[in-house]
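The complex is shown incomplete by one protein chain, all other protein chains being positioned as in the whole.
Then we have subunit A:
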Amino acid sequence: MENYDFEKLIQAVVDGESEDALELVEDALKRGVSAYEIIDMGLVEGMKIVSDRYDRKQYFVPDLAASAEAMTDALEQLKPLLEVQKEKSKGTVVIGVVQECSQEIGKNIVAAMLSGAGFKVYDLGINVTPRQFVDKAREVMADIVGMGSPMLQTVKYFAETEQLLKQEGLREKIKLLVGGAATNRSTPEKTGTDAWAVDGNEAVKVAESLMEQLRGVQ
């Protein structure tokens, strides 16, 4: 691979064109580009442009979701190649939308962006109970549990998950990152969790900072 031109792949992510992204990933692999280069120089670069446009209010949630879908599909295609390089993972995240909730758009975007940024992400989907979060976190030795709550009445499940982690002796090893339409910067303080992020972009930065904290503890 010499001087592979990532521009088309970047554009496919920016435009949220999954099929184009998949074809371009296939093409890049055939030309000898490594999975990590495709992620770093194609997918992540594309998502950076998307995030920037979102911050500047040129892009909105549907644009973000389409790009996240393109990125997730491309990552799925690359997954078998990434498994062998697991040690390069920035950290392990278990993510999901809490019990009684079925709105997963924000969570999907965060999961895609964390994956793209190099985290190993286990997505539990929607309607996830505190017990399911804790069991999965134990099983995969998670560093971070990410929880989303789009509704006010379900924010209580953040605290319940935190308590359950504590009861099971896992709390010191696992950081809790929360978000969702019904949350704000004061949510961690109220729920005993560690950090909050407004969107996928910030979630990546916050997750990296939480990993730093964990390494500090170790």
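Just so we're on the same page, contacts are C-beta pairs under 8 Å (C-beta built on N, C-alpha and C of every residue); 3 or more make two chains touch, one makes a residue touch a chain; residues count from 1.
Here is the rule we use: contacts and distances are computed from a predicted model.
Student: Leaving aside the chains on screen, match the unshown one to its UniProt name from "Methylcobalamin methyltransferase", "Sarcosine oxidase subunit delta", "Iron ABC transporter permease" or "Cell division topological specificity factor".
Tutor: "Methylcobalamin methyltransferase"
Student: Given the contact definition stated above, which residue among A:G46, A:G96, A:G116 or A:P150 touches the chain not shown here?
Tutor: Missing-chain contact among the listed residues: A:P150.
Student: So one chain is hidden, and I want to know which residue out of A:L22, A:L81 or A:A182 touches that hidden chain in the complete assembly.
Tutor: The single option touching the absent chain is A:A182.
Student: Tell me which residue among A:I39, A:L75, A:C101 or A:L176 touches the hidden chain in the full complex.
Tutor: In the full complex, the listed residue that touches the missing chain is A:C101.
Student: In the full complex, which bits of subunit A touch the chain not displayed? Write them out.
Tutor: Against the missing chain, subunit A presents residues 16, 57, 60-63, 65-66, 69, 99-105, 108, 126-127, 150-153, 155-156, 181-182, 184, 186, 190.
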